[in-house]
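All protein chains but one are shown in place.
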Amino acid sequence: MTTLDNAKLGAIPGHGPGHGHDHEGSYLTPKGGFWTTVWDWCTTIDHKKLGVMYLASVLFLFFLGGVAAMAVRLELLEPVRTIAGADGVARVTGQLFQVDGWSKEANNNIYNRLFTLHGTIMVFMVIVPGIPSALGNFLLPILIGAKDVAFPRLNLLSWWVYALGSMFAIISIIMGGVDTGWTFYTPYSTTTDADAMKVVYMVLAAFILGFSSILTGLNFVVTVHKLRAPGMGWFDMPLFVWAIYSTAIIQVLATPVIGITLLLLIFERLFNVGIFDPRMGGDPVLFQHFFWFYSHPVVYVMILPAMGIISEIISVHSHKKIFGYRAMAFASLGIAAVSFVVWGHHMFASMGELASTIFSALTFLVAIPTAVKVFNWIGTLYKGSISMNTPMLYALIFLFLFSIGGLTGLPLGALSTDLHLTDSYFVVAHFHYVMMGGTIMALVGGLHHWWPKMFGKMYNERWAMFGAVLVFIGFNITFFTQFFLGTRGMPRRYATYVDEFQTLHQISTLGSFILLVGFLVHLFTFIHSLVAGRPAPANPWGGLSLEWTVESPPIEHNFHKEPIVTHGPYDFDTEIPPGWDPKDYPVPPDAKPGGH
Amino acid sequence: MTTIDTQAGNGGHGTPVGAADDSRPLHQRYKQASHYRSKEEEFDACKLGMWLFLTTEVLLFAGIFCAYAIFRMFYPQAFSNGSAHLDWKVGSINTVVLLISSYTMATAIHNAQLNQQAKLKFNLLVTIACGLAFVFIKVVFEYIPKWSGYFLAIDPALSHHEKSGITAWGGLFQFVEGYGGKRPGKWFDYPFAQDPHEPMWWSIYYSGTAIHALHVVIGASLIFYVYLKARKGFYGPKHYTGVEVIGLYWHLVDLIWIFLFPLLYLVH
Partner (left out) sequence: MSLLSTVLVNLSTSAPGLSGGLARDHFFSLSSPTLLAQGFLEWLHLLFFREQSRGVHGNDSDELFMDIWWLSVFFFVVLMVLMVYWTIKYRRRSGTIAQPSASHNTPLEVAWTVIPLGILAVIFFRGFHGYMNHAVAPAGAIELDLQAQKWDWLVTYPDGETSPVKKRVGDKDVPIFVVPAGVPIRMKMHSIDVIHSFWVPDFRGKFDVMPNRYTSYWFQADQPNPDPTNVPMKLSDGTEFTAYEDHWIFCAEYCGDSHSEMTGIIRAVPEDVYKKVLKGWGTDGLSPVELGKRMWATRCSSCHSNDGKTGTGPTWQNIYGHEVEFTDGTKLTGEQLSDDVEYANYLRESILYPSKRIVKGYPNQMASFQGLLDEKQIVGIIAYIKTLSDKAPTAASAVPADTTPAQ
């Protein structure tokens, strides 16, 4: 039985936000007038406020990157072609911007800047920081029973560094943006826009954002090691904590390498140092090795927290212990470890045979813990008590889309098929399935799952489910067609294409509109919830981890008294969720403690 | 296990001070940040955090060492030529300077543990001075001559070169013909280079030593911050976390130089 005695029975009126027992108010309660509140948020060391600020920026930048994506898809509706008009004059059609006097190259240049923008924003400013910095920051201390992260002021610094990095990116965009692709391959990135600082600013932005990632990761590792509440051993932690921990380890170890790589790239542009410049004896492939040494582990930074969220959602909404807890925990660590030795699979078309063979073999290895996780999640559903709501729907959507993403990684990991598929739309489809179909779906699902906790308001379940369905349909139409584009020969990063690809591109663009509407529905639902949603109880879903024992939204110091943990986070077979009436949650008379 | 009272007073910060009439020195009045259960826990957490940060610094420099290894393998002659332009004596002096600073830094920690406040402040100052001396020697005896050809008049290396008679800054600097120009250049012309790949050597030399020098400056600034706190009596036997973690950082900065120095200066 739980001995947590600060559970709030949230359904009781008068106990919503601002009406805590100590009349302390929640973390959201303003401390004074408008400017006082602004200053409070700008200088806060409260992990919850920082999480909310990260969330707001991540969502804003997600829509910004999405606008760039819509522009890209619009351009791809038509292959650019010259046709003779009725007056006999040849015209170029299918261009994004039909400005008089603009050459095709100018149009292509804009397209190139748009897809670079989309990639840079989405990778560095949305998906990498997204779940760890937003949801991770908010939840990690609460999940382990702590009052804050290990270094709260460092956390604030992390946020301002993130803001600074994003600002440099915005400056670069205002100066015209860069056209190097988010991967900044040399020698193109060291020679393009030769006299302009915009490339330097964008690379600097990524460099600075890397520091935010490092500091957050560092903070989280120490937090998990040092600040767990009494009674919470390593194997009593919720799986989201394991996920964040594994992610933090990757962030600490991998990010410095991209730091030095980008720094050397900046030196090369400013001072002509020539480490990657073939004209001076440098090696452009060295850049690729350095770059992917970070950028492959970073995709696991993107997906591991998402997997943690899915574990939480599925077990809570099935009221069932996650199947194979230890396997899941070790799989997270295993994925983090193996992620460091597979970077070469991005370079099969530029490396020698021996290296390619080794990397291909290791790449298949990383598929195993990932597959095990999918099996475990589905196994959790068995004999559960599944409540179908938006978070659960998103978990199912995640399983569907992420499985496709993972399975399409197989022909990319196999050497002979990869020689055809690399740098084609097949890769674009694959990574959108895992990054968007994986991470973003988990982020949105997790947002819905923890929204009541974070903001003390419920959202409209029907609208949210409708949005989820639109997103699911739109996503598949947009990106499944791109697998066929890739196998049929459509290369990536193409502003124009030969006619035979047009039909598939049109279908893909159609899907992207449906996807956009789905996300707008979610945006609207969230805004409506903040403004007019009904107050949320402390434990709307019946979860057993520590966040469901505190108020919705929590007080500033999270807990009134330090919690002592006496049961695991998924012991649904023996524990009654805090705040739930035992009548709603009977324990069968013959159920044995421990649940085996 | 005791529960911790949630005190709003500290606002989650460290460095709280007790009641106004408490006249004990700061380091004895120190209370850990409110989200920690004990001073020991906070100290352990800070040390773990600093070790993790050191790991990231090692990985940052690892990129440069990796580039060094690869290009050395490709262009051994160029690396040998480039390295010959460096004066191992100046590098050795810098190494000794940093080693002394590491010694004084370690001693400072020891002083804090033994409540030897005067020695603590002295050792911190010497550490900072050594760090600044390192940067000074590097800039004045290495970078400036290579970029511009101007040597400090007292530089012993001048004796190896022909005097041109041109001076600057009222005779403080002497110009040596043909020595300058070894800087990263916009048109990467290195007229003195005999091997076409020597610019690669210089790129790695400058990237490595400049990023390292930046870390020396950052480290010295942080030690200065610690010194200011030490002046207020902030550190003592029960609380010397700041000195300890900045000491760790400084030792790493020294260690990186210990690796850079032989690779750049000694290996021909």
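Order of writing sets the chain letters: A and B. Residues in each chain are counted from 1.
As a convention for this text, a residue touches a chain if its C-beta (ideal position, glycine included) is under 8 Å from a C-beta of that chain, and two chains touch if they have at least 3 such contacts.
Quick caveat: nothing in here was measured; it's all calculated off a predicted structure.
Displayed chains that the missing chain touches over the full complex: A (touch as defined at the top). Only one residue from A:V341, A:I378, A:V469 or A:L510 touches the chain missing from this view: A:I378.
Checked against the hidden chain, the listed residues A:S26, A:T44 or A:N108 yield one contact partner: A:N108. Touch with the chain omitted from the figure is made, among A:G25, A:G231, A:G324 or A:P535, by A:G324. Listed residues A:M175, A:A337 or A:I386: the one in touch with the omitted chain is A:I386. Looking at A:A367, A:V469 or A:L523, the residue that reaches the missing chain in the full complex is A:A367.
Remark: the residues of chain A touching the chain excluded from display are 79-83, 90, 92, 103-105, 108-109, 112, 179, 181, 185, 187-188, 191-192, 194-195, 278-279, 281-285, 318-327, 349-350, 353, 356-357, 360-361, 364, 367-368, 371-372, 374-375, 378, 381-388, 396, 399-400, 403-404, 407-408, 410-411, 413-420, 422-424, 483-484, 487-489, 491-500, 502-504, 572-573, 584-588, 591-592, 595-596.
Heads up, the rule we're going with is that only the chains that are shown with their structure count from here on.
A straight line joining the Cα centres of chain A and chain B is 37 Å long. Residues 1, 3-4, 6, 8, 11-13, 33-37, 41, 44-46, 48-49, 52-53, 55-64, 66-67, 70-71, 74-75, 78, 184-188, 196-197, 199-200, 202-204, 206-207, 211 of chain B are the ones touching chain A in the complex.
On the chain A side of its complex with chain B, the touching residues are 45-46, 141, 146-154, 214, 218-219, 221-222, 225-227, 230, 252-257, 259-261, 263-264, 267, 271-275, 280-283, 286, 290, 556-557, 559-562, 564.
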